[in-house]
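Every protein chain but one is kept in place in this view of the complex.
Presenting subunit A:
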Amino acid sequence: MRVLAAPGDTWGIPGPTFLGFYLLAGLAVVIGAIVHRRRVLAGPSSVGGAQLGPQQVAYLNGGNQLAIWTSLGGLRGTGVVGVRTDRRLAVGGSLPAGATPLDRAVHHAANQGLYARELGRDRWVQQALDQLRQGLEQQGLALSAARRQSAQRGSFPVFLLVLLGGFRIFAGLSNGRPVAFLVLAVIPLAIASALLARVPWRTRAAERALRELRRTNVHLAPASGPAYATYGAAGAAMGVALFGTATLWAMDPGFAEQAEIQRQALSGTGSPSVGGCSGGSSDSGSSCSGSSCSGGSSCGGGGCGGGCGG
């Protein structure tokens, strides 16, 4: 059946014709955006979890704050960091061999008597975190600001199509034309546009590595009641990195309480569209990586958005 243009058609295009083209265009644009996104977010196929240190894992799993807790957990595990009665951190020994730049920065900050919650504001700690992040970006595990923007750009055509649909609905309504089907077409597109605008901060390769690590380190989950003395400082650090500060509380409740470390349990299902979660206090400054913390990632307050659990 051929639909002819009638004088009353919005923009001179009959509703069914516009709707048909609109749906086709929507499909094409969404598929294009998904393909683009998958390519940008892929990351290297060669990186396995076994190649990552606890602080790298922590950064990928929970951002700056979790990397700090992981360093603190490792240092506490070796007994070189303690806490004073006034809740400020203290140093109980020199750094162990194999200390990372972040360990050195946290150790230095503890030596200055900072509160645990202040660690993220320390200049040295921030520098060490930047170094950590850059290393992960170079490995293709964390997404740089540029790559995140590139991934986000994929959603622009979808957004433009949503705008077009919106204009047509507006024009149609003003014209007294039926718009119900168009509204039904625009709603899913708008949802797709919003979802595609949310960009994770780690690549799929990082997701894979984290999944593998959670599986191979399930014995470090606090629910297993891990024998931290047996697993040593490295095990404690990996426990914090994968399962949150619940590990610190399970390992050394006296220290965790005295140092006012917020209890946070990370479940094993990090959703790719959820950004960095800060387990720390809500005043811990930039808990998300990079310059752009997308609206999708809910940070702070100790609670985590989406799949990170809380």
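General observations
In this section, a residue touches a chain if its C-beta (ideal position, glycine included) is under 8 Å from a C-beta of that chain, and two chains touch if they have at least 3 such contacts; residues count from 1.
We adopt the following convention: contacts and distances are computed from a predicted model.
For the chain that does not appear here, its UniProt entry gives the protein name "Endonuclease", which is one of "Endonuclease", "Succinyl-CoA--3-ketoacid-CoA transferase", "Cytochrome aa3 subunit 2" or "ABC transporter ATP-binding protein". In the complete assembly, the contact with the undisplayed chain comes from A:217, out of A:100, A:217, A:245 or A:262. From the options A:101, A:140 or A:235, the residue with contact to the chain not on display is A:235.
Residue-wise, the contact with the chain that is not shown comes from A:226, picked out of A:154, A:226 or A:244. Although one chain is not displayed, subunit A still touches it through residues 215, 217-220, 224-227, 229-232, 235.
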